[in-house]
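What you see is the complex with one protein chain gone and the rest in place.
Chain lettering (A and B) follows the sequence in which the chains are written, and residue indices restart at 1 in each chain.
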Amino acid sequence: MTQSKTLEQYRPVLAAHSFACSALRYWARGLTGFVQVLRRHARAITALLVMLVIMLPVIWTIHLAFKPALEIFDTTLGFVPTLENFQSLLADGSFLTALGNSVVVSVLSTAFSMLLGVPAAYVLTRWKFKARKQIALWILVTRMAPPIAFTIPFFLAFRWLGLQDTLAGLTLIYMTFNLAIVIWLMQSFFASVPASLEEAAWLDGCGVWSGFWRITLPLAAPGLASTAILCFIFAWSDFFYALVLTRTQAVTATVAIVNFLQYEGWEWGKISAAGTLVMLPVLLFMVIIRRYLVHGLTAGGIKD
Amino acid sequence: MSAIKLQNLEKHYENRKILHGIDLDVEDGEFVALVGPSGCGKSTLLRTIAGLESLSAGTITLGQRVLNDVAPKDRDMAMVFQNYALYPHLTVRDNLGFALKIKGVDRQTRSAQVTQVAATLGLEQQLDRYPRHLSGGQRQRVAMGRAIVRRPAAFLFDEPLSNLDAKLRIQMRTEIKALHQKLRTTTIYVTHDQVEAMTMADRIVVLRDGRIEQIGTPLQLYDRPINAFVAGFIGSPAMNLIRGNLRISEDASCVLTEEGFELPIQNVSSGARQAQSVIYGVRPEHLRIVEQAGLEARVLIIEPTGSETHVAARLGNSDILISQRERFCQDIGSPIRILPIVEQAHLFDADTGQRLN
Partner (left out) sequence: MRANASCKPVSWEQSRNRSFMLGLLPALAVLLVITLAPAVALFVTSLTPLSLVNPATSFNFSDPLVNFRQLMQDERFLGSAITQCKLSLLTVAMQLTAGTGLALLLNGKSSVLQYARSVFLIPMLIPPVVVALIWKIIYSPDISPMHRLLEFSGLTLEALTTNPHTALWAIAVADTWQWFPFTLLMILASLHMLPADPVEAARMDGASRLQVLRYIVLPHIRPVLVVCGLFRLIDSFKAFPLIYILTDGGPGNVTEVSNYYGFTQAFNFSYWGYGSAIAVLILAGVFILSLIVTQFPRNSHDPIKNT
């Protein structure tokens, strides 16, 4: 019986073959399944990859801040994080003073800008008077003007007024852009409060500013918060004005960092630590009020 | 005394005249409705009375006081806005008590008045909620409550029911009317819905393009509209308006349409001329479908509403509407014979729109 013998011979081969086929089938199904998963989440995966690439510079700098100074130039990725860079940074106190100066100037200029700018923004939203267009253009140009246009006259004026290298002087010049920003942003927030609410308040017995205080302002509160934070961030981040108008007393954090570049040689650890510290408030705010930041940064730029 | 008097009120806005010489006397406790098509200036007029808009000429008087230069908060008027204008960040309780708080009323009195008003409007359960959690009808009630709590000399309503669905609108209509009968406060009510005006008002003011067309009680406006515009505006479904030429004769004047139909008319005024170009007006409910005589028309559409049946028909070159209580059993396209009730026919000049009978 040659036939059955031949069949007997091939049985294991056939068995192996069918096994291989089904294994392949399962594997292929799994693979297409995997590919399908990839496809469905392609967007998210790409986004994450791009995010990693874009955030790399930031992450690298922060990691350098925590790397021991001796290992800075090592090519090994593993290291024991240490705070020694921060410690040596804050040791002599000058950077700490600079940080303090930044806080004071940012808070003060934000406070004054809000105090003056919020009522002005309200008036510009509700009052339709003749010079409205011109004033709006003026405010826009103020916001857009290159800092050098203001620094030269301010520098000369400060020398004459004795405001050189003072926190008061710095606060004053920060108002140029902060006031414009407050007016610009708060206008869009106030515009989103329906005028009929204020009219109802007027009928209910409020005067103009009483109605503003009781009705409009509470409803624009998120706008107030985001504008204030934005002002703080802009003041905190300023470099040019501080560079030109301060020497030693009123040096802010942003200028202090640069001094490290020039005086401390190339202590990358310290520089990274300084950079991380200056970045910190901004990143913190971002986490807290992300939603409002987005509105604040785009208000006035998008068609509603 | 809270009678409101408008004398020769005019309003300009950027070289455009919005209100032309408005004269109106609203009696103490009266409910007056301002109606008109959109853009006629009724809301502007209301806001001018409230003080939210300034007037260019004329006087507004409340009782003995001239209100021309008075701030809105001192006019002793309360307004209910179209979109309610409830303060979103305050509870219902605080919304109702807001005006009292501004005035400096102490907490106890305030609380008592707020509770009382809330009870009147059935809002006791909502007092501690926020406007965004309320339904449309509830919000409307809070808006009214806010006005009531101030016990003003006059209520001003700016199309308060237009944002509600039909059923709620009818319900609120009755509530507002009942409130007015209870409080007897002078009320000026703006609406574009003439049915609302008809059912609620003591008197109606019809406005068009910033001018008053007619002032009268609802039935006055219904029975004797002063011109073709008012005739077509008041009444739902609208009056049929057919063009033609007037043929005056001793016993049987009529209006001759271009197709040769003779529409009977009576009591033609002396100012009318023979062969004058006119508009014949007759309401759908005043057209009878008859077996013999009458004018021949063809049925176009049948609309049974349950209580009435509307029949749209073609009379020569014009489309007309007939409205009757009885059910209509004929088919679309079938011929019918129509006869207008002469006593209820209206005649208007074709050019000026003025009434001629």
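By our rule, contacts are C-beta pairs under 8 Å (C-beta built on N, C-alpha and C of every residue); 3 or more make two chains touch, one makes a residue touch a chain.
Since we're looking at a predicted model, the values are computed, not measured.
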Touch as defined at the start, partner being the missing chain; which of A:L90, A:I135 or A:A225 qualifies? A:I135
Would you mind spotting which of A:A16, A:V35 or A:L261 touches the chain that isn't drawn? A:L261
Given the contact definition stated above, which residue among A:L89, A:L108, A:A220 or A:I271 touches the chain not shown here? A:I271
In the full complex, which of A:L90, A:A120 or A:A225 touches the chain missing from this view? A:A120
Which residues does subunit A use to touch the chain missing from this display? 41, 43-44, 46-48, 50-51, 54-58, 60-61, 64, 72-73, 75, 116-117, 119-120, 122-129, 132-133, 135-142, 144-157, 172-173, 175-176, 179-180, 183-184, 187-188, 191-192, 207-209, 233, 236-237, 239-240, 243-244, 254-255, 257-258, 261, 268, 271-272, 275, 278-279, 282-283, 286, 290, 293-294, 297-298, 300-304
Residues of subunit B in contact with the chain not shown: 51, 54, 65-66, 68-72, 74
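Here, only the chains that are shown with their structure count from here on.
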Euclidean distance of C-alpha centroids - subunit A vs subunit B, Å: 56
Residue set of subunit B touching subunit A in the complex reads 50-52, 71-73, 77-79, 81, 83, 85, 87-89, 98-99, 102-103, 146, 150
Complex contacts: residues of subunit A adjacent to subunit B: 194, 196-197, 199-207, 210, 215, 218-219
